[in-house]
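Attaching a single structure in structure tokens format; questions to follow.
Removed from the display is one protein chain of the complex; every other protein chain stays in position.
Letters A, B and C name the chains as they come in the text, with residue numbers starting at 1 for each one.
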Amino acid sequence: MGAELIKLFELIVSASLVNNFVFTWFLGLCIFFGVSKKMETAIGMSITFTAVMVISAAISWLVFRFVMVPLGIEFLMIIVFIGVVAGLVQGSDTIMRKVSPGLYYKLGIYLALISTNCIILAVPLMNVGNKYSFIESIAFALGSGLGFSLAMIIMASIREKIELADIPVPFRGLPMAFIIAGMIALAFTGFSGLITL
Amino acid sequence: MTGKDILKITLNLAVIYIAGGLIIALVHAATSPIRYHNKVVAEELALKSLVPDADKIEKLGDWKIHEKDAKYFVAKKGEATIGYIVQSYGKGYSSYINTLIAVDRDFRVKKVKILDQKETPGLGDEIEEDSFTDLLKGKDADHLKVLKTETTEYVQAITGATISSRAVTDDAVRNGVKFIKATITGGGAGHVGR
Amino acid sequence: MERSRDQNRLIVSTSPHIRSEETTQHIVWSVNLALLPAALMGIYFFGPMAAAIIAVSITTAVLCEYGYQKALKKRVTIDDGSAVLTGLLFGLTLPPSVPLYIPFVGSFVAIVLAKQLFGGLGFNIFNPALIGRAFVQISFPKLMTVWLEPTAAFVFIDAKTTATPLGILKEEGLQKLLEHSGTYLNLYTNMLFGHRPGSLGETSVVALLMGAAFLLYRRYISWHIPVSFLSTAGLLAWVFGGSEGLFTGDPVLHLLSGGIILSAFFMATDYVTSPSIRKGQIIFGIGCGFLTMLIRLKGGYPEGVMFAILLMNCFSPLIDRSFRSNVFGAAERKGLLK
Partner (left out) sequence: MSDANQISYWELIKNGILKENTIFKLALSLCPAIAVTTSLKNGFFMGVAVVFVQVMVNLTVSAMRKFIHQRIRLPIFMLVISGWVTVVNLLMDAYVPDVYKEVGLYIQLIVAFASILARAEMFASKNRLTPSLFDGLGMGLGFLVALVFISIFRELFGKGTILGVSIIGAKPLLILVLPAGGFFAVGILMALFNWLYARYAAKPGAH
């Protein structure tokens, strides 16, 4: 049992720091660059993202294991998983609007952005690729979500700080964001070798 | 929403599903033999490149090392056994290094091939190069040992990548060789993997 | 492009608490001076090649800053000494055997990519010297892991290559390290004076501490970051650093080895890339110490100081921000409850 827990912990640390989705897999970059201009939106996005990631990973795992494998239609996983994500987003949109309008007002706008985001889709695909168990899949999704949130929050705080810096014109905006991301990635290299999976 | 709308939507979905399903099924059917073939051929080629003079390589069984599934094979020329191939894993710097090891009938290493690794680029990933894997040739289990000093009797570490060198030599290859030796000579499944 | 410079200067309220142009200049040159003993010790131990590396590194840094500012028609600020400091710091972190294009590439990256692109001194997020160091570390991994035995003579000698104390500690353990130098006392004295393999400016702890004492005395740096950094690292080394279980590690050895002294006093304390509020500085220091030991004990690299400081540089705006607006995320919470 102890070894199991340690494995899960390692999986979370690995997905969030050592193999951070943004800095080593380059996933979710559109959102990462698009939404990290302001801290408030970055935090809202992070919360929504992590929640959707964990839930969609869980549902996708169940669907894959108990529907697709028995039917032998694993090759359709792209279509099925995007359906799961889209359905989940639509569902949580409706539920949130009814149950908690305040929360919806705050996070609803991010939900719309999620269904066309690669990071949400990548988690179930990678879970299948790595043959993770149900619990491992959830741990992986959680770690990925936390790592993505960390990346977003760091990036937002840095971009707020350099807002008024005298950056050469062609570099303003996105190119500079890329350079900064490169430097964060450089710093994150320090985590490599921390965990062997 | 009128009945006409509902009819149209239903029709939309039906057409999309039928057409899409047809196209995907066709492509799937057309490519699946090729994809299957690719995988089998790739594995065969990898095995073949390890023991080029064998004309038949047969799978003997599965074993586990570092909780990972690995296979082992026998290489034959005509009816005579000329060696064995064993797959093994070693715990490296930042990844488990997947290796294939060919041994002769005296369980000395003939050739080592790194199938998959994610060691430090430019440093640890030199384990993939012939200049390193050639060092392992001709060694038996007792001499599969990494030293940091100059040596030909044992295996000399790659400068700056001792851990990766050790992961291949002391972990993957040595355990693989020990396992295949115990399995073949002892008849049973000697379990040396951790 | 031609946004008024005065306007910019007013906005720089976060990190560099620059009171006037003169004092910044004065402080930066004093830091350069404080590093001089360590640089001289490096040249003494590793020979004239060390001097050449430092020279190339400083020259490149200054020329790049000059060239960039000329090319973009900005005011040339090389006389503030910050380019010299970046070049010097970067040079001191290099192994003494590197070919001379490495200090060139690294200094270029440090000045152009990590400093000037951000708008120059005061706006950079990351310590330029460390970005340069990390860049060459990853680009030339092989050359950056060759270490020389100190010769201690100011002469050209084909020095033997060897492993650093941290490298030996990581791969072969404390016992092996002791074999190298005989007794504990020998080991400690060698480490203290710098008679050990390592980056050319990091080995002589005594020289570095002299410089640091001077800066602390003149109040050019405050004690918060170095003290919290070193004590966290020492504590963790003692608790987790031993091979015979908890509380058997050797904190002194860890504090004397690697680049931790150089980094704690001269890099982590950089005004621009560390938090400006005292509490923030202590958190920054603890973070640096924690990450350094995490990488040293559990990570892939033998030395973690460089990555630890770069990582904390990432968090520095966040730390500053959270202390500025009292409760971090208060605005969000209010929104959620609505």
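Going forward, a residue touches a chain if its C-beta (ideal position, glycine included) is under 8 Å from a C-beta of that chain, and two chains touch if they have at least 3 such contacts.
Quick caveat: nothing in here was measured; it's all calculated off a predicted structure.
Hidden chain, full complex: it touches shown chains A, B, C. Considering the whole complex, the residue from C:Ile138, C:Leu235 or C:Ile277 that touches the absent chain is C:Ile138. Mapped onto chain C, the interface with the missing chain covers residues 105, 113, 135, 138-141.
Considering the complete assembly, chain B touches the hidden chain via residues 1, 5, 8-9, 12-13, 15-16, 20, 23-24, 27-28, 31-32, 34-35, 38-39, 42, 121-122. Seen from chain A, the chain kept out of the figure touches residues 23-30, 33-34, 75-76, 78-79, 82, 86, 115-118, 120-122, 125-126, 129, 168-171, 174-179, 181-183, 185-186, 189.
The rule we apply is simple: only the chains that are shown with their structure count from here on.
Viewed as a contact network, the protein chains are fully connected, with every chain touching every other.
The geometric centre of chain A is 33 Å away from that of chain C, both derived from CA atoms.
Distance between chain centres (mean CA atoms), chain B to chain C: 42 Å. Each of residues 93-94, 120 in chain B touches at least two other chains.
In chain C, the residues that reach two or more other chains under the touch definition are 138, 300. Of all residues in chain C, those touching chain B in their complex are 138-142, 145-146, 163, 171, 300. Of all residues in chain B, those touching chain A in their complex are 24, 28, 91-96, 120. Of all the residues in chain A, the ones that touch chain C in their complex are 39-40, 43-44, 102-103, 105-106, 153-154, 157-158, 160-162, 164-169, 171, 176, 179-180, 183-184, 186-194.
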